[in-house]
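Here the complex is missing one protein chain, while the rest keep their positions.
Now for chain A:
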């Protein structure tokens, strides 16, 4: 169905190898010195921007790599950029050296042969990564095959104002709550990734057996599988904030809505986001988080390197630094980001482990045990279809 992309993949030149083999790490570090890495990453969150700036300071200090954060409003911008560069025959020194990516964007770049690699499992810090317990080798069911390296774990939680409500256990209970409290809940407008995540979470929770979502959606099964979601959304939409005629455009925009007392409940893909936002004065300190009884969707955030980057070594150095115990502990600090680590605590030495154990996760953050079981991301084909149908059903209100 994505025939243009497939066509691209077929006519694509065979993947170019970097000047330096990732396995020869000393040579990579040597070549990286003085390179400028343009990291294209979503720029809508203050905390993330600050974290990336910190990474920039650290890699310049240790490796002489200059990191520039290109702030995106949508990761797809970067994908488009690489595609157009290849159309124009710009096969080296493209504008983008590294992308914060996952899900459908990764799937389409990998399919079109736009990525450099495999490199991820040659990085020295890969040794610490929790390859058994965390979904770091598949991305929305698509195998990563070393074309992207993980740097943070995310899991859906719901942020709620304890002054206004109690946690709800499942999507049916959420619907009942909105019926009793109309106008007090909304979600980011798809195709924003948190908006589509909310739809996925709803579908996973509503299905008795969500395992069907692990296989690509087909013309035969799509309508039947998605039906409970539409039925549920039809009932939910009139109860939404602004009667569902206006939606917040991104996840963080919901924080402002809670602070403004516009809504009482919002979805987040980062268990530590609420604590960080309270510390930043963006949320009232009465906000806490909860997960659903059956668990919530989780996935990993990755970075990837376009095939035509002119600073692949520099990008690999940054990707490796992101997986270092130092960067991981910094990212997990709720005063910084509050992102979950991709590392396996058992693989760290005592000093490294202590840096994680000392962290106070923050008043609104659930412990790993409280976060409960992680549900798998559906195959990206489900989301593509659901986002399109959402637009037709709820994206046009007049």
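Everything below uses one rule, namely that a residue touches a chain if its C-beta (ideal position, glycine included) is under 8 Å from a C-beta of that chain, and two chains touch if they have at least 3 such contacts; residues count from 1.
Here is the rule we use: contacts and distances are computed from a predicted model.
Chemist: Leaving aside the chains on screen, match the unshown one to its UniProt name from "Transport system integral membrane protein", "SoxAX cytochrome complex subunit A", "ABC transporter permease subunit" or "LPS kinase".
Modeler: Its record in UniProt gives the absent chain the protein name "ABC transporter permease subunit".
Chemist: If I consider the whole complex, including the chain that's not displayed, which of A:64, A:146 or A:183 touches that chain?
Modeler: Residue touching the chain left out of view: A:183.
Chemist: Sort through A:23, A:53, A:180 or A:346 and give me the one touching the missing partner chain.
Modeler: Considering all chains, including the one not shown, the answer is A:53.
Chemist: Tell me where the left-out chain touches chain A, residue by residue.
Modeler: Here the touching residues of chain A are 2, 4-5, 7-8, 11, 38, 40, 43-46, 49-50, 53, 68-74, 76-81, 83-90, 95-96, 104-105, 108-109, 182-183, 189, 241-243, 245-250, 252-256, 259-262, 280-285, 391-392, 394-398.
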